[in-house]
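Every protein chain except one is present and positioned as in the full complex.
Let's turn to chain A:
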Amino acid sequence: MSAFSAVKILPSPPITARSTPKPSFPFVFSSPSSPTAGGIHRPAAAPLSSSPRPLRAVSSHVLSNEQRVASHSHQDEAEVTREEALDLYEDMVLGRSFEDMCAQMYYRGKMFGFVHLYNGQEAVSTGFIRLLQPGDSVVSTYRDHVHALSKGVPARAVMAELFGRTTGCCRGQGGSMHMFSAPHNLIGGFAFIGEGIPVATGVAFSSRYRHEVLEEASPSGGLDVTVAFFGDGTCNNGQFFECLNMAQLWKLPIVFVVENNLWAIGMSHLRATSDPVIWKKGPAFGMPGVHVDGMDVLKVRAVAKEAIERARRGEGPTLVECETYRFRGHSLADPDELRNPDEKAHYAARDPILALKKHIIEHDLANESDLKGIEKKIDDVIEDAVEFADASPLPPRSQLLENVFADPKGFGIGPDGKYRCEDPKFTEGTAQV
């Protein structure tokens, strides 16, 4: 049985005899064929639940334990191999240690500006991204360090970028909120919430276009999938709904992942949202909506697996709401005074790394010393990253004007009638501009 049995689809309105205009939406070709023709579908005649779903993952309810609804993933006995478990563990520890080191470096003045840390949410990043193939893409927000690391961007490159050095993944030109790595298909880093969602939808569009119009086959055997990460606050933004509509309309290979950590800076999700149940907004647009416990990496992984495979087969988007929590403030500048300490303690007890550790030990997948070995290895990686970043040079003056355009003739013609980009003094930064 699939994790999607939790999905409740609103019944579609009856189709009247009056003829409706034929929708002229693209991609009329059939989806890439798959051996399991059925796969996961929305149950055709799933009855609407008679009782309204209880409210999920909102602070007061969480504390009172009254309406804690267990995640509908059936995978209480998660089937994960030793290798997979250790990979997940290592990735989450990497994320956590990296972010902790960022905090240290920030307070020492090596990092500056806006820095948004991911502590506590590692299960979402690891659960989804470790399942992706190299051709799949991740589109993120300003809370993107750990998405970059999970996708395979080396810790050195991310740390150097944060230090503003020329050896960073974006040569120091992007910064904490703008991590891009073309070889790893990591797209941002977008500082504006909601901005990444249409871009992610466009990346998914290009995946489908390349497959169907340009007829390029992907090594994944299906469509390249895009995973878009964003928060609860973003789910009130217009662009989110525009893209739910278009992604479903055009059956794009995208997974919309909501990292619902209940807070948008100091604005509680409950205070900002008329209907705080986010997963329910998926079926309103015709796609499955799923809720999952975002503090449990194995549950996230199970849901992610289905959503990604659905997209890869061409069945369209899925909206996944992950109940998660950030242990630190919104950013390193946030005093974090509005959140209830009991709420923080509650989620601290559900630390995803400790939960996975417990699972590994209990299921005899590895022993303490293996895990300690991984932690030591990660410590070394982080230390090396810091040393590398510290030793790296700052960008040279000539880098200021580089990369504004792919075609630098865009700088126009200088007073001497020649293109400015052909003047070495201009590019070296010594011309009077």
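Just so we're on the same page, a contact is a pair of C-beta atoms (placed from the backbone, for glycine too) under 8 Å apart; a residue touches a chain by one contact, two chains touch by 3 or more; residues count from 1.
Note that in this section contacts and distances are computed from a predicted model.
Considering only "Sjogren syndrome/scleroderma autoantigen 1", "Proteasome assembly chaperone 1", "Sodium/hydrogen exchanger" or "Pyruvate dehydrogenase E1 component subunit beta", the record for the omitted chain gives "Pyruvate dehydrogenase E1 component subunit beta", by its UniProt protein name.
Shown as candidates are A:197, A:225, A:297 or A:382; the residue that touches the absent chain is A:197. From the options A:80, A:93 or A:187, the residue with contact to the chain not on display is A:187.
Contact with the chain that does not appear here is found for just one residue of A:279, A:411 or A:426, A:411.
On the side of chain A, touch with the chain left out of the figure occurs at residues 24-28, 137, 139, 169-174, 178, 180-182, 187, 189-192, 195, 197-207, 209-210, 212-214, 238-239, 242-243, 245-246, 249, 402-407, 409-417, 419.
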